[in-house]
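Apart from one protein chain that is not included, each protein chain of the complex appears where it belongs.
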Amino acid sequence: MSRLWDKGLPLDERVLRYTAGEDHSLDGRLVDYDIRASIAHAEMLAAQQLLDPGDCRRICDGLRALGEEYRDGQWQIALADEDVHTALESRLTERIGAAGGRLHLGRSRNDQVLAALRLYLLDAADAASRSVAGMQQALAALEARQGDVALPGYTHMQQAMPSSVALWSAGFAAAFADAVTGLAASRRRMAQNPLGSAAGYGTPGLALDREATTEALGFAETQCPVTAVQLSRGKAEAGLLFELTLATQDLGRLASDLLLYYTQEFAYVALADDVTTGSSIMPQKRNPDVLELVRAAAATLQACLQECLMLTMKLPSGFQRDAQRMKAPLFRGIDLTIESFDVMAYLVSRTSFIAGNIRMDDSLHAAEEAYALVTREGIPFREAYRKVAARYSGGA
Amino acid sequence: MSRLWDKGLPLDERVLRYTAGEDHSLDGRLVDYDIRASIAHAEMLAAQQLLDPGDCRRICDGLRALGEEYRDGQWQIALADEDVHTALESRLTERIGAAGGRLHLGRSRNDQVLAALRLYLLDAADAASRSVAGMQQALAALEARQGDVALPGYTHMQQAMPSSVALWSAGFAAAFADAVTGLAASRRRMAQNPLGSAAGYGTPGLALDREATTEALGFAETQCPVTAVQLSRGKAEAGLLFELTLATQDLGRLASDLLLYYTQEFAYVALADDVTTGSSIMPQKRNPDVLELVRAAAATLQACLQECLMLTMKLPSGFQRDAQRMKAPLFRGIDLTIESFDVMAYLVSRTSFIAGNIRMDDSLHAAEEAYALVTREGIPFREAYRKVAARYSGGA
Amino acid sequence: MSRLWDKGLPLDERVLRYTAGEDHSLDGRLVDYDIRASIAHAEMLAAQQLLDPGDCRRICDGLRALGEEYRDGQWQIALADEDVHTALESRLTERIGAAGGRLHLGRSRNDQVLAALRLYLLDAADAASRSVAGMQQALAALEARQGDVALPGYTHMQQAMPSSVALWSAGFAAAFADAVTGLAASRRRMAQNPLGSAAGYGTPGLALDREATTEALGFAETQCPVTAVQLSRGKAEAGLLFELTLATQDLGRLASDLLLYYTQEFAYVALADDVTTGSSIMPQKRNPDVLELVRAAAATLQACLQECLMLTMKLPSGFQRDAQRMKAPLFRGIDLTIESFDVMAYLVSRTSFIAGNIRMDDSLHAAEEAYALVTREGIPFREAYRKVAARYSGGA
Partner (left out) sequence: MSRLWDKGLPLDERVLRYTAGEDHSLDGRLVDYDIRASIAHAEMLAAQQLLDPGDCRRICDGLRALGEEYRDGQWQIALADEDVHTALESRLTERIGAAGGRLHLGRSRNDQVLAALRLYLLDAADAASRSVAGMQQALAALEARQGDVALPGYTHMQQAMPSSVALWSAGFAAAFADAVTGLAASRRRMAQNPLGSAAGYGTPGLALDREATTEALGFAETQCPVTAVQLSRGKAEAGLLFELTLATQDLGRLASDLLLYYTQEFAYVALADDVTTGSSIMPQKRNPDVLELVRAAAATLQACLQECLMLTMKLPSGFQRDAQRMKAPLFRGIDLTIESFDVMAYLVSRTSFIAGNIRMDDSLHAAEEAYALVTREGIPFREAYRKVAARYSGGA
């Protein structure tokens, strides 16, 4: 039974839950980032003489203490808090009194959420990169172990040309290197400081120093004009999900190859016992569930990307609460990518090709023979092609 | 911080978690359904003399007790259980001894999962229908309260023809009536009994009575042949998500209308305070967050549908573990639909049109005038159209 | 070079082309349906005494003549016509004079488009059904030819249980039977008469008889209230595309199976030469391109469905021109489904399983052995399972 099919709750309570959504459970990962952004904001206010130095120190110390206590598990974001931002501000005010109420000057929830989210995204892109790089290493190690094992090269799922475990691994390793480069490029849209745009129209009459928070937080630039900030909502998110979708799709294709090689008919690879599972009905089987779940992860990632893109589609400009629904697919996509890469790197490190089982069709060398005819006899390739084809005629 | 970015866990433990996925937290809603299906299976085995009557009674009593204890919160599905099926079977065996090990005869996890899931889906379709019907009632009540308030009818977001709150509500009510009919039709793919197909190829040498479980569980038919069962995986799920997507999209369009009517420029409607929220920076505002979140829900639903469809795409036939990833978008889509409809029904019941603010453009009657010219003067409509157009020329 | 990268066109001409879109090339298939709907409308107007009997006859005769001339290739819808509706009305007026201008009384482009489209959809659903049924027949013929050939049954792409060509074909045949039933059910949303809803708000002051056109055109019901019509735009379309997506996905999975069986490593099937293609570089190869293109078709169908659903998402109620973009994915999806089924039915009729190549793993009978142990020795299934598993231990 779903929590909300229970219609026992009073209706206005259900409205509250609906509005808060899953933020209280999702926002845990933003605590540190919101604290960092709030400290930078407070210090900027103090430097602009919009905040008393003593209040600033109390605010920053209070936030740091809350961060430590959060990491120690001393508090959690509750449904009643709605989200990480309210959770922090209300606990801060409890702790340091009225000075806590001075922190929100020149800031709106709109730019605050984005600042924390973008700082998080920068870390998430790095974490994903590290996991992808782990996969590259696993492939390099496989190449070192078994690179010289001959393997058919396939086109149309048909044996086509001679290949090798080295070429096979290196192809995927190159795909993952491309993913790492792509992830680095996706940082551009994350590294833009939204702070100071407030609700999306700046802070009339209040002299903020946006460059100061840009520098303090390590953003690459201050996003301008202020109206650009909310319009850009979703793009850094989608940009990351797009790169994760490409990377996870490659990982899924690697899984597809291994699933094929692991069939009894191919029997090209052996998988370690701890990366396969048993069957509930067929006692003899060791199933490659991990590979299937990785293949499926590509579908989930693409759905996350789609959801993210659909959320902002067609909306008028200016902040819209629709953006709240973006966190769930974003975090889901990031976590699943990292988990999938880590698990697959482990699986590949425990996989070996069984050279003795790999049958190379004689016809794999047909193209090479045609090339040899051309260079030896000087005939056009198309003629050499026909001669070699005749030799193999009737073959599949 | 995501749970799995913490790389502290040993790798084989992470493989286990990856394979189990979220099942232990998602499967709670399947406990009752798995129990019902297991009881039907056990009783069929007993009737076929494949299970001793005493063992059968012990199994059924044990399962019923486990179900009650689950509802009382006495146990939960743990990660170590992997899923609801193992959780129940292992607890049953603990409780009644070796007889528990007799239950899985003639059954595979593959048909067992599907049986529980389809029984759940039938209930979920009903629950969604009730929520949609609740919305129809809210619209009917609105029509009763304010149906005679005149409203412009829009095309291209332009005032076009005379309409009314009655016509506006009734249009949406008809859309939701269509959704209820669609949900009922989606039951066809759910009401097929997979039990007895086992892993997807039947139970050679074992005389099961598939019709018996079909009847006991209230399925409409026994799914045949056994190989059809796993091929159909995802279709009942997608069929439900498709209907929920259509319904939620209509709900989102209703929200779009209200968002428009709630702008200061239209100011056609008043929303109750308890369905709006305040702003963190602009003290004067009451924001229609619920409407925005409902509008956004249509994007989430469509993403759930797409994820579900992508998961089975291109797979070879026969069971594939990829199907496990379907539960998350399925349950997410069901819950979000029900929550959104319930909250919107409440919102609509607390919404009123402000007749005094609604401006009806004179030109709204242009088509009617043209019709009158045609009937009065007998001229062709195209000529009447030109005459009336000339009268309004220059108007937008 | 794309037609519009050529910036030579004057800008207002480009606006015109942009607005007309592809309708002039897409609408060809709607000519007959628009004529049928227009005739029904004219006859209803005459019966309501809103149209002179002589004019009515001239209109109907003129439309029928235009229809015949269109089928004979005597005219085409030009860009300047914009769409099928204008093309017909202007040619009609040219032909019969002012009476042609009397046809549009009580009708808007909005209900007119929908009427033609829905009549077309009903035929399209039938045509798709026939193609799907053709595939069922091809599978039945395969079963008749080679049903008794033994085939491993796979789970997780691993040999799992004994199966046969008969079971394999019958599984897919059942999937396609389900598709035919699904297509029939999708007619519900098509068979609703939109005529008389005009722009979406009815025809004030004009006494139309909506039931008359419902009956004349064979619609199942008159769609009410008038405001429901434009809200329902896209649902019959999406409903059809959803069923076509499911069907094409199954077809793609059948292609995936055959692609696997056609690998040299399986070598379970032979494909006829006229359904394979040669390679441009490897003279020895016969490639299964048709199967790959069919597998890919499932992705295209799902994208058509998505596009259709996204087009209406979040829109305010009332007609919006966005709906025009729906025709392209709709027609694309219908055509591709029919083509894919027809081609695959032919391919299957020219495919044979090579019994001698099919290796059945001994372990396929493990479940059966466990069942036998249970029935013979009366031990619990879980114990039998462990005994049989031990026998196969070490086996993959």
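Note that the chains take the letters A, B and C in the order they are written out, and that residue 1 is the start of every chain.
In this text, a residue touches a chain if its C-beta (ideal position, glycine included) is under 8 Å from a C-beta of that chain, and two chains touch if they have at least 3 such contacts.
Worth saying up front: this structure is predicted, and the values here are computed from it rather than measured.
*Asks:* Which listed residue (C:177, C:293 or C:354) would be found touching the missing chain in the intact complex?
*Replies:* C:293
*Asks:* Specify the residue from the set A:18, A:120, A:172 or A:353 that touches the hidden chain.
*Replies:* A:172
*Asks:* Looking at B:207, B:282 or B:355, which residue reaches the missing chain?
*Replies:* Looking across B:207, B:282 or B:355, the contact with the absent chain belongs to B:282.
*Asks:* For the chain left out of this view, which of C:155, C:169, C:302 or C:351 touches it?
*Replies:* Checking each option in C:155, C:169, C:302 or C:351, the one touching the absent chain turns out to be C:302.
*Asks:* Of A:78, A:144, A:206 or A:355, which residue touches the hidden chain?
*Replies:* Of the candidates A:78, A:144, A:206 or A:355, A:206 is in touch with the missing chain.
*Asks:* Provide the residue numbers of chain B that touch the chain removed from this figure.
*Replies:* 152, 155-161, 259-260, 262-267, 270, 278-279, 281-289, 292, 306, 310, 313-315, 359, 361, 363, 366-367, 370, 385-386, 388-389, 391-392, 395-396
*Asks:* With the missing chain put back, which residues of chain A would touch it? List them for me.
*Replies:* Against the missing chain, chain A presents residues 50, 93, 98-106, 110, 153-157, 160-163, 167-168, 170-172, 174-175, 178, 181-182, 185, 188-189, 198-206, 223-228, 230-232, 235, 238-239, 242, 245-246, 249-250, 252-254, 256-257, 260, 295, 298-299, 302, 305-306, 309-310, 312-321, 365, 367-368, 371-372, 374-375, 380-383, 385.
*Asks:* By the contact definition given up top, give the residues of chain C that touch the hidden chain.
*Replies:* For chain C, the residues touching the absent chain are 1-5, 7, 11-12, 14-15, 18-19, 21, 28-29, 85, 104, 107-110, 127, 198-199, 274-275, 277, 279-282, 287, 289-290, 292-293, 295-297, 299-300, 302-304, 306-307, 310-311, 313, 320-322, 324-325, 328-329, 331, 334-335, 338-340, 342-343, 346-347.
We take it that only the chains that are shown with their structure count from here on.
*Asks:* Among the chains here, which has the CA centroid at the largest distance from chain B's centroid?
*Replies:* A
*Asks:* Rounded to the nearest whole Å, what is the centre-to-centre distance of chain B and chain C, using the mean of the C-alpha atoms as each centre?
*Replies:* 24
*Asks:* Which parts of chain A, given as residue numbers and ranges, touch two or more other chains?
*Replies:* In chain A, 279, 281-282, 287, 289, 292, 306, 310, 313 touch at least two other chains.
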